[in-house]
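Excluded from the complex is one protein chain; the other protein chains are retained at their positions.
Each chain gets a letter, A and B, in the order it is written, and its residues are counted from 1.
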Amino acid sequence: MTRFLGYVVAGLANGTIYALVALGVVVIYRISRVVNLAQGAMGVFATFCFYYVFIGDWGLPVAAAFVLTLFVGAGLGVGVERAFVGPVRKRGTLVTLVMTVGVLLLLTEATVQIWGPNTPPIPSIFPDNAIRFGGTGVTAHQFATAASVLLLAGGLFYLLNRTRYGTAIESIAEDPGAARIVGLPVRRIVTATWAIGGASAALAGMLYIHLNTLDQISLTFVLIFSLVAAVLGGFNSLPVAVLGSLGVGVTFSLAQGYVKTPGFAELVVFLALLVVLLLRQQQTSLETVAEF
Amino acid sequence: MLRSFWEDSAKRNRAIVLVLVAAAALVWPLLTSKTIHFYGALSAIYALVALSLVILAGWTGQISLGHAAFLGFGTYIGQKLLTAGVPVPIAVLAVAAFGAVISLALGIPSLRLRGVYLTIVTLAFGAACQRYFFQLESVRGFRSHTVPRPSVFGISTASDKGLYYVVLVVFAIAIFMAWNLRRSDTGRTLFAIRDSEEAAQALAVHIAPYKIGAFALSAALATTAGLFYGMLYGATPGPDQFGILQSFFLLALPVVGGLESLWGAVVGGAFLATAQPLVNVFHIRLFLASSVALILVALSGYDGVTGMIAALYRSVRDALVGRERVRYGSFVPEAEAETNGKAHVHVKVLGEAVPGSVLRLRVHGAEVEQ
Partner (left out) sequence: MDLHGRRKGFATAAVLAVLALIASACGASPRVTREVEARDQNGLSTGVAASAAGGTASGQLAQADGAGAAAGAAGGTSGGAAAGGATGSAARKAGAVSGPAAGTAGQVAAGACGAAAPAGGNGGATDTGVSADTIKVGGTFFNGNYLDKYSQVTEQAVKAYFQYTNDQGGICGRKIQFIACDTAGTADGTKGCLSKLADQDKVFTMGPSLDFNLNIVQPTLAADKLPWVGDSGLYGEEFSSPWMFPTQLNGTDVGALIATFAGQTLHTKKAGISLLNDVAGPGCTKRAQEAAKALGYDASATASNGQVETSLDNQVATLQNAGVDTVLFCNDPVNTIKFIQSAQRRGWKPANGFVGGFVAADDVPAAAGSYAAGMYGFTSFDFYKSNTPGIQQYRAITENYYPNTFHHFYEQAAYIGAEAIVAALRKAGPKLTRADFLSALKSFTDFDTGMGLHINFANIGSSQLSSGLMLKADNSLKWQVLTGRFKSAA
């Protein structure tokens, strides 16, 4: 039983990271109708700035660097939209998606070229004191991660579903031309949404890499599970994306813990996704994603 | 018939280009060295992959993020078959069927739903292959296995040159089938679905079978490419060579080559195969160079390299011959719809329609009804 609890707790801890990435992906998908495959690379780039530039070169206190990094992430999001994704959006999903692959490669390459493949441990603004649960330990940092997921998800949910801004995002995604005609500041809203997506990537980067060393590519692999979780909510529902992330985290953790066969956990996640899709009925609420 | 064919300048030009390219594809290996043969064979294999993605992404608008896994299955299953002494043509059919069957398992749950589902299912599939299926002893396991290179209808594949010719024949067959399919009703239905599922549905088209079928065809082509990939190496590469990141790279093939013209597959395949030796000449880093090239091609606004060439050709022709009075505005493959009676032309306007603009069509040998 303690073993079981241990795996569940570890799975939930990972699930919160998946959720953080998933939130950013969903928000960007809502406005631009593209799965941003560069989400992980954006987070890593921002986190390298956090560690090497703000803390290392400038000697800022961790908290100040943390906040500054969120702005760097927002800036990256805006930059990617303005320079890369925006100009090709009209050319269809494939070109847009491939553009995010190009950005993924370019950002990762830039990260390696500027800072090298070193893997130093990076600090967190939250303490690492372990809080014990039976046989397992969870650090305050992990609790803070979970809390920030809830905060972010709640905030975004409110923003997207309860404010005019959310309605505007929806209408822009469906028909930018019509949105412009009715007087919506389309550019500004698109920019703001990508800024949110970028900042959440930076947040995920800092919180994840504190747990898993600074390495350039594994956050992109986190993205796989985040996407699986997001798809459970049809890329539409933030609560489902968060719950899905936790579910994927726990499923993965239990499979990995109890079955020693390497890769079995990936297999279970894949099969579970197939089953969920088989059970799913065609829903009218999915209409907004029909263009993908 | 032949005369009318010859008098149609567009058809004639296309036939000349086709003959020239085919001749070049057959002759160049005789004039070059072994190293170039390797890259030729690799280009042909990647062209097959690019074609499979053009069919999937270009024709149905669906995207697979796990295509490298099909390549991997082709390599590993192909190795087993060839080692057991199965002749290459039968092995090709067998791995193609295998790929198609897997694609059904992925496609049926995800493609009957609209949206991003196929993309994500293939992504999870790619991860499961890389970590689980390819690690199984019955698929690959931890050791590299030798892949035999038996002769095919008297052509020895022991040299990369021989293998190139074999892959070229397979590619020619595939591209001919694709070309035919595109001109058929099925092809037109696929484009209709891609451009607007709602509109296609309104015309009482059952969407899912078309999408699933296109995915199966695409998977079969990719697994076939995998078989030859293994033969080219003579050994089975590790699972990471067929991982998620590899799938991301493969997606770039049709975008770089161009989605509208089937030649785009050739250009895309050659791009991926020869990127490494090219960057080595200039001492630049592969990932940097390829990401910048990818982004520039996408930002250029042309439909890949073939789109750029076509635009260049048109502007040269306009300068020399004078501007054509009417211009294309459609995606319908330039190949014509042959009809008795009324022609149905399916049109998609790219970009935002400027108010007051006029859509112009070019229709050969028919009168335009307004």
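Heads up, the rule we're going with is that contacts are C-beta pairs under 8 Å (C-beta built on N, C-alpha and C of every residue); 3 or more make two chains touch, one makes a residue touch a chain.
None of these values were measured; they are calculated from a predicted model.
Considering A:V62, A:A110 or A:I125, the position touching the chain not shown turns out to be A:A110 (whole complex).
Interface residues of chain B facing the missing partner chain: 33-35, 38-39, 42, 130-131, 135, 142-144, 146-147, 160, 232-241, 273, 276-277, 279-280, 283-288, 292, 295-296, 299-301, 350-352, 354. Listed for chain A, the residues touching the missing chain in the whole complex are 3, 6-7, 10, 13-14, 17, 83-84, 87-88, 90-91, 108-110, 112-114, 116-121, 128, 130, 132, 135-137, 139, 142, 208, 211-213, 215-218, 221-222, 225, 253, 256-257, 260, 262-263.
The rule we apply is simple: only the chains that are shown with their structure count from here on.
Measuring from the averaged C-alpha position of chain A to that of chain B gives a distance of 31 Å.
Only residues 57-58, 61, 63, 105-106, 109-110, 112-117, 119-121, 123-125, 127-128, 130-133, 135, 197-198, 244-245, 248-249, 251-252, 254-255, 259, 285, 287-288, 290-292, 294-295, 298-299, 301, 350-352 of chain B touch chain A when the two sit together in their complex. The touching residues of chain A, when paired with chain B in their complex, are 35, 37, 84, 87-88, 90-95, 97-99, 101-106, 108-109, 113, 177, 217, 220-221, 224, 227-228, 230-231, 234-235, 261-264, 266-267, 269-271, 273-274, 277-278, 280, 282, 286-287, 289-290, 292.
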